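I am attaching a structure below and will ask some questions about it afterwards.
Omission of a single protein chain aside, the complex is shown with its protein chains in their original locations.
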Amino acid sequence: MDPITSYLGIACLLFVIGGIGICLRRNAIVLFMCVEMMLNAVNLAFVAFSKIHGNLDGQIAVFFVMVIAAAESAIGLAIILSVFRSVASIETTDAAELKW
Amino acid sequence: MSFMEFVLAAIGIASALGVVGFRNPLSSAFSLIVHLLSIAGLYALLGAHFLAVSQVVVYAGAIMVLVLFVLMLLNLKSESGRRIGIVRSALTLGVGLVIFLAISGPMLAQFENIPQATLEHNVKASEGTVKAIGEVLYSEYMVQFELSSLVLLVGVVGAVMLAKRKNVQLAPREGGMRGGN
Amino acid sequence: MEDIRLALVVLIPLIGAVVSYALGRAAPKVAGMFATAAVGASFAVVISLWRALEGGQTFSFTLSSWMSFADIRLPLEIYFDKLSAVMCLVVTGVGSLIHLYSIGYMAEDESRPRFFSYLNLFIAAMLILVLGKSLPVIFIGWEGVGLCSYLLIGFWYTNPEFASAGRKAFVMNRIGDLGFLVAMAILYHACGTLDITVLSRPEVLARIPSEMGFVAGIALFLAATGKSAQLPLFTWLPDAMAGPTPVSALIHAATMVTAGIYLMARMFGVIELDPMVPAIILWTAFATSAIAAIIAISQNDIKKVLAYSTVSQLGFMFLAVGVGAYSVALFHVVTHAFFKACLFMSAGSVIHGCHHEQDMRRMGGLAKAMPLTCLSYGAATLAIAGIAPFAGYFSKHAILESLAHAHNPYLLAYGGLIGVGATAIAICTAFYMTRSFILTFLGSYRGEGHPHEAPMVMTAPVMVLAVLSVTGGLVLNHGFFTYLQGPLPPVAEHAGGGILGYILGSVPGALGIAAAYVLLVIAPAAKEQVRKVLWLGEKLSAGKFFVDELLGVFVIAPTRTLSGVVSRVLDQSVSIGTGNAIGSISRAIGELTCRVTTGQVSTYVLWMFASAALLLYCFLPVR
Partner (left out) sequence: MTIPWPPLSSLIVVPALGALGCLAPWFSSKIDTRARFVRVWALGVSILTLVILAAIARAATMSHGAVLGLEEAHQWIPSLGITYHLELDGLSFAFCLLTAVISLAVIAWSAKPASAGAGWYALLLLGEATVMGAFLATDLVLFYIFFEAMLLPVLGAMALWGGAQRLNAALKFLIYTMAGSSLMFLSILYLGWNAQAMGHTLNGNFAFEITTLASMKMLNPTEQLVLGLAFLLAFAVKIPIVPFHGWLPDTYREAPHGVAAFTAALLGKVGIYAVIRFMWPLFPHFMAQAGPYIAAAGAVAIVFGALVAMAQKDLRSLLAYSSISHLGFCVLGIAGVSTMAMTGAVFQAVSHGLITAALFLTVGAIIDRQGSRDFDRLGGLARSIPLTAFFLMIFSVAAVALPLTSSFVGEFLILVGAWKLFPQWTLVALLGVVLGAVYTLTAYLRTMFGPLHATDPQTGGDIRGFDVVVLAGLAAAIIALGIFPSDLLGMISAAVEVSAGAAVLADNSIAQAFSR
């Protein structure tokens, strides 16, 4: 296998692992971490693409993803905090108010 | 594939599995830190030096500190004992496998036959040093860069607003219009 | 000719109804006087109109254009001719006497203003009925008197039985009204008008198709059976005795119940379109008259005896209608109004005097206590029994005589049978009336307390009517039939006169009186013998021929059941149930599908990934 494509394979694998994590876990923070993991998988693919194509656009994209991820984590964790305040739990099964 | 690459990839995958698999969220968090560091290593190997450093500082540093902080704050417990159904696990794994095959197959096929010469020629052009990144960022992506600062600002304000509110209870669920006759 | 006086005839009692109630709220005593004065004034106006009614002239007055629009002409118009005059004179004349009587009879009742208001309202409605120029206007009065009858029967409404009797009367009248409406619909479409002056013209009546002629005639007769208490709709009249006695005298003896005869006389052209209709009228009238007479024999309530007697006499009038002797029927209406009102008011005096006791078994010997009442009741009894020269003799005799002249293709050979039967009914009538007289006034008193004679305000009108019962027939006998020859067809000249004729004609009545006297006074033991022989008749009589029960089983109970079934099955289960079922099914589907939204983020994500996998699997070449 070509080294650069193996990066892409790893990225795919990490992405799927993150997805599986989201499907299986109930803890909101773990869910959040799985999302970060999926983002990282995509970032990895971006960097690999950057190398394949020989320019920096992919890396710039990763930079912006990081910026957004930072903002997102701040907001996401704040949301988790306030949900915890109201339902005294951070398990997603307990915060099912929005069904129907 | 060099040895370093192999090791880092193995650590990355193992720690990713750890994030998903550990029952204790704290273990998951530490596992994620390891995962992020290994990814940072991979960035470095790919020549994205600036991103490797950013990864360590922003992700493994700032974000994970925040996560750990929240975990501590919430007096974390292990996930409740309710087990995940076998059917559901199987279904999830099956779906995961399909997605993995569906994405990786075509993607690997697409980039399988890139000439070695091209890659080597690209090494120089895609070397993400701080200087190279900075030049692109402050010229081509100037507007986006400035906008991202706005996003961060909003994020900060929003986080403060959300976290600050107290004594806000969700209204108790009502029966709504579901009364039968 | 338009004449404003005609409007006054109706409006005075109408205003009287409002004012007497309003006045009565302030001073209850005034109500009766005012109401009586109103009817009296109306009577005076009627007399003035009647006297102006010379040489075939008629009066009319249009109150409102009413249902006139486009090319439809149905004005609210009243009309005064000789026939109306006779009815108006009876209604206002007898009516004012009864009003006067009521002042005394109702003296102790708290709701006097209401009573007199209703009574005046009734007079107004009855006048509209007899004055109406077109069938819809007659229908106004027709329904108006029904409403007043309902209100007055249920006057003492705190007793639910009385109120139910009022409802029964109204509903049974309504069944008859169906016929009225059907007749109006047929006549309107066939003749293009409902004006009675036009509808009496032969060339207009000729436009009615023959099969519709039969239906219209029967429909009109159905209306008359309701109002005039003929089979099978007569059971409301005995129940209507729940009302105060003056009401029984005015509405359920003298005026309202004769409206059917008036209608028949007015619409005789329609009745006679198909000879089957008079035949049906004749047989129905005969059956009603016979049944009512037989029932009257076994009644012990003095008012019930009079009520059944009224039904029987109404049957007599319809006998005359059936043979086309309309003016004879009208003659009996007039004399009957005299003597039956007199009987009812005397009975009212008796009830009043015996402290609201109506059962004749607890009366007796009242001749001494109330001589005036006894005298008037006796005179009226002789009149109804048909003893010459009392009023009833002349009208009854005329009816029997016109029966003898009957010629109707559907009667075949049975015409004579009806004549004989009618004579038997006359005997019966004399019998039960004498029985009631004997039970009430002869013998010794069997009740409690001390009976007393009625006050002057009550006895005076009764005496006036008694005098009319005695002389009315003799006076009217000569001119009546010729007088009515304008609006009504002429009747065959009857022999009547002569002392010998009087004596022969009084035989049936005398027989009945004698039989009653023998069985009740001279040889009471024989009564048991007669009862044993006539056991079936007695059963039927005591059970009132079970008409109420039959109606209950075959009409009321099925309607009730149908109502319940329709309500529960057709309405609740089928119509509403179907709607609800559709709703429930939709809701069930909704409940099922909304299970998909579990509220679990993980599940949603799993769905998302699965869908993504499916899409990828379908659209990307998988290696």
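By letter and in written order, the chains are A, B and C; residue numbering begins at 1 in each of them.
We adopt the following convention: a residue touches a chain if its C-beta (ideal position, glycine included) is under 8 Å from a C-beta of that chain, and two chains touch if they have at least 3 such contacts.
Computed from a predicted structure; not experimentally measured.
Note that of C:V566, C:C594 or C:L614, the residue touching the chain absent from this view is C:V566. From the options C:A107, C:I140 or C:L442, the residue with contact to the chain not on display is C:I140. Residues touching the missing chain, restricted to chain C, are 63-70, 72, 76, 136, 139-140, 143-144, 147, 150, 154, 157-160, 163-164, 167, 170-171, 174-175, 177-178, 181-182, 184-186, 188-189, 559-560, 562-564, 566-568, 570-571, 574-576, 578-580, 583 (touch as defined at the top).
The rule we apply is simple: only the chains that are shown with their structure count from here on.
Centroid to centroid, with C-alpha atoms defining each point, chain A and chain C lie 95 Å apart.
Annotation for chain A: residues 19, 23-26, 93, 97 touch two or more other chains.
Multi-chain contact residues, meaning those touching two or more other chains, occur in chain C at positions 606, 609. Only residues 580, 584, 587, 606, 609-610, 612-613, 616-617, 620-623 of chain C touch chain B when the two sit together in their complex. For chain B in complex with chain A, the residues that touch the partner chain are 1-2, 5, 9, 12-13, 16-17, 19-20, 25, 28-29, 32, 35-36, 39, 42-43, 46-48, 50-51, 54-55, 58-59, 62-63, 66-67, 70-71, 73-74, 76, 79-80, 82, 84, 88-89, 92-93, 95-97, 99-100, 103-104, 107-108, 111-112, 114, 118-119, 121-123, 125-126, 128, 132-133, 136-137, 140-141, 144, 148, 151-152, 154-156, 158-163, 165-166, 168-170, 173.
Residues 594, 597-602, 605-606, 609 of chain C are the ones touching chain A in the complex.
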